[in-house]
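I'd like to ask you about the structure that follows.
Heads up, this is only part of the complex; the chains shown haven't been moved.
Note that the chains take the letters A, B and C in the order they are written out, and that residue 1 is the start of every chain.
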Amino acid sequence: MSVTASLWRDRLENLRSHKFFELIVIAIIIVSALLIGAKTYEESSHFEQVIYWLDWAVTFFFLIEIIIRIAAEKRTLDFFRRGWNLFDFVIVTASLIPIDDSQMVLLARLLRVLRVLRLVSMIPELRMLLTSLVKSLPRMGYVALIMFIIFYIYGAIGSFLFHDVDEKLWGNIALAMLTLFQVATFESWATAVLYPAMEHYPYSWIYFLSFIFLNAFIFLNMMIGIVLDVMQKETALQEIETGEGEAAEIHWLREHVERQQAQLDRIEAKLDRS
Amino acid sequence: MSVTASLWRDRLENLRSHKFFELIVIAIIIVSALLIGAKTYEESSHFEQVIYWLDWAVTFFFLIEIIIRIAAEKRTLDFFRRGWNLFDFVIVTASLIPIDDSQMVLLARLLRVLRVLRLVSMIPELRMLLTSLVKSLPRMGYVALIMFIIFYIYGAIGSFLFHDVDEKLWGNIALAMLTLFQVATFESWATAVLYPAMEHYPYSWIYFLSFIFLNAFIFLNMMIGIVLDVMQKETALQEIETGEGEAAEIHWLREHVERQQAQLDRIEAKLDRS
Amino acid sequence: MSVTASLWRDRLENLRSHKFFELIVIAIIIVSALLIGAKTYEESSHFEQVIYWLDWAVTFFFLIEIIIRIAAEKRTLDFFRRGWNLFDFVIVTASLIPIDDSQMVLLARLLRVLRVLRLVSMIPELRMLLTSLVKSLPRMGYVALIMFIIFYIYGAIGSFLFHDVDEKLWGNIALAMLTLFQVATFESWATAVLYPAMEHYPYSWIYFLSFIFLNAFIFLNMMIGIVLDVMQKETALQEIETGEGEAAEIHWLREHVERQQAQLDRIEAKLDRS
């Protein structure tokens, strides 16, 4: 690498890690978010023109920023090794693709909306929070699977039983599962779902109440499981920490008492001989 | 037992415990679940015919599978000792019973739906989760009883008071308890239940608010009780674990210091004599 | 006290503490509960007559039972010292008062409904649960007071602001607080309360959202407070328990090491002299 290139890289690295640079990037992201919000209001065409140019300015700035951050890296590939950088790169380059097709305009808008997520990648506290959220995902996996099985079974039974009660709510298993989700959130579950069903099948309350209780029961147990999990990790951490304090001192005591024992044995032997 | 039979049993046992065999069974269960889902959609008769034959193929496969698993057991009775095996056996044999009566077709469908639950018995993580769910059932028993007593008392009072307000909601104690369950889930409790009642009895809000607070209060206390319970078990486990570490070392120290004491006594006595 | 009286008291005490006697009382309470439930159904006059006589039979049985329990006590006043006995006595005697006035028939029915609560006083597990519920009441006191202050302030503001929007919902502070409770339970809070208010005052969402967030925030903190409280009590209990184990052994060690120290000092002094 030539000296000039190295010099430029150092300058860019300084720029990148500068607090002021980060604040500007955050400000531009917020401007980008406000632009997206502004676009949802119907305004005069003049205002729309301004937003259009501002939007391209933001896109251009993001492009410059990502180039600076890539160029500041010692090895270009290192940049792509960190997940957040990759996320930023995809968001920025995707919004560069010119989409003129009116069919694809929705996708283009979605990509611009996702630029707001760059706020998460810029603020360390939010990044930590999101990382801990992602970490707790697998813990939820099997509970979600059991939940899905329960929804599927109740959906199938509900679709068989209440098919004729309301075609829109129980027409097929997919509609029935959506209706059951509505029941699980308690939204109009009695007035709009239970009572019409009870007019045809007076005992259908057994179906709904058992479903609600099963859901509540599994949800409660999931909560307990999570609390237990959190506590076990906490206890493990605590043991490691205290290990350096009390436990270590006790171990030191044991070793020294053992050595004293040997010494006392020797002293007693000598006294016996003398 | 003849040698050939024993040889066959070993082969079946290998087959049963083979990862590939388990994956096929899980796949067939999922196919069975999808068939149940497909049946809820109204399709052409040709498609229905395909589903009918697939359904019998699945039933036949499950029969073969359960025969393999029984035959692989050293003693046939051992198979029925484990709850999950019994559950599988009942589900599979029940779906073999030919039900032609149109009245009983619902029961036949229900039995086929329950085959989805075999997924729980096949995946160890789900089996563990369900076992822990069942274990926490008794803990909920007495709280459920108190809840039922409260619902019964409020149901009786509500039925006496609001009998004339809305026959459909408060006609008898069973309807009143269902209405109270609707109130407990906050579904249209104010607009559809409280306000009509308040038009006749302006002070009926006392009835509803006291019921809601009592429910919330008991639910909260139940949650606390569960957290306490979980913590006590956690603490007990921790004590047993740490018992091998710190506590054991302290006990070792005590014993050795006692022995040193005796030795020092002897040394002092010898010095006095000399 | 004469010998015969003492003999009878012993017999009654044996009867009272007999498991079979308790089971009969529980059975009669359940019969009493079922009678109350049956009365809410409109039946023929013949059936009503049967219920009427059964009701008096239950009342009579309860009277006999409470007389047995009072007579079995060595000192009659001891019976009234325990809260649950007093509760039973009030419930039983109150239902003896003949109420013919049609105006008071509701009160008479309420008293009969409360007899179901005797189930709680008969089953020890339920009695324990209720005692622990009552114990946790003061803990909730001050949080309830803060909640009431927030409801009162928002109720007053809401009544001032939305008086003209809906007289039924915001007519005075009492109605406004009831409406706010409906909002707190999320029942039709947006469709029936927020949107009509926003048509008059477009910024009224600030009022509702701030109220909901404040409520959720205080509720969450109350939960944390309770968990903390439960943990502190748990920790205190644990310290007392482990105090007999580890801490005691460490104290023993300290005392003995101190004695060894003195002994070693003496031994060294003797060696110096010799």
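Note that in this section a contact is a pair of C-beta atoms (placed from the backbone, for glycine too) under 8 Å apart; a residue touches a chain by one contact, two chains touch by 3 or more.
The structure presented is a predicted model; accordingly, all values stated were derived computationally and were not measured.
For this complex of identical protein chains, the structure file gives a whole-complex count of 4 copies, while the figure shows 3.
Everything that follows uses one rule, which is that only the chains that are shown with their structure count from here on.
Viewed as a contact network, the protein chains form an open path, each link joining two chains that touch. Between the two copies, chain A and chain B, the Cα superposition rotates by 90°, quoted to the nearest 5.
Note on chain placement: the centre of chain A and the centre of chain C lie 40 Å apart, centres being C-alpha means. For the pair chain B and chain C, the distance between mean C-alpha positions equals 28 Å. Shared contact sites, meaning residues of chain B that touch two or more other chains, fall at 186-188, 227, 231, 246, 250, 253, 257, 260, 264, 267, 271, 274.
Per the touch definition, chain C reaches chain B in the complex via residues 33, 36-37, 40-42, 106, 109-110, 113-114, 116-117, 119-120, 123, 125-126, 129-130, 132-133, 136, 140, 178, 181-182, 185-188, 192, 223, 226-227, 230-231, 234, 238, 242, 245-246, 249-250, 252-253, 256-257, 259-260, 263-264, 266-267, 270-271, 274. Here chain B touches chain C in the complex through residues 142-143, 145-146, 149, 152-153, 155-157, 159-161, 163, 171-174, 176, 186-191, 194, 205, 209, 212, 217-218, 220-221, 224-225, 227-228, 231-232, 235, 239, 246-247, 250-251, 253-254, 257-258, 260-261, 264-265, 267-268, 271-272, 274, going by the rule given at the top.
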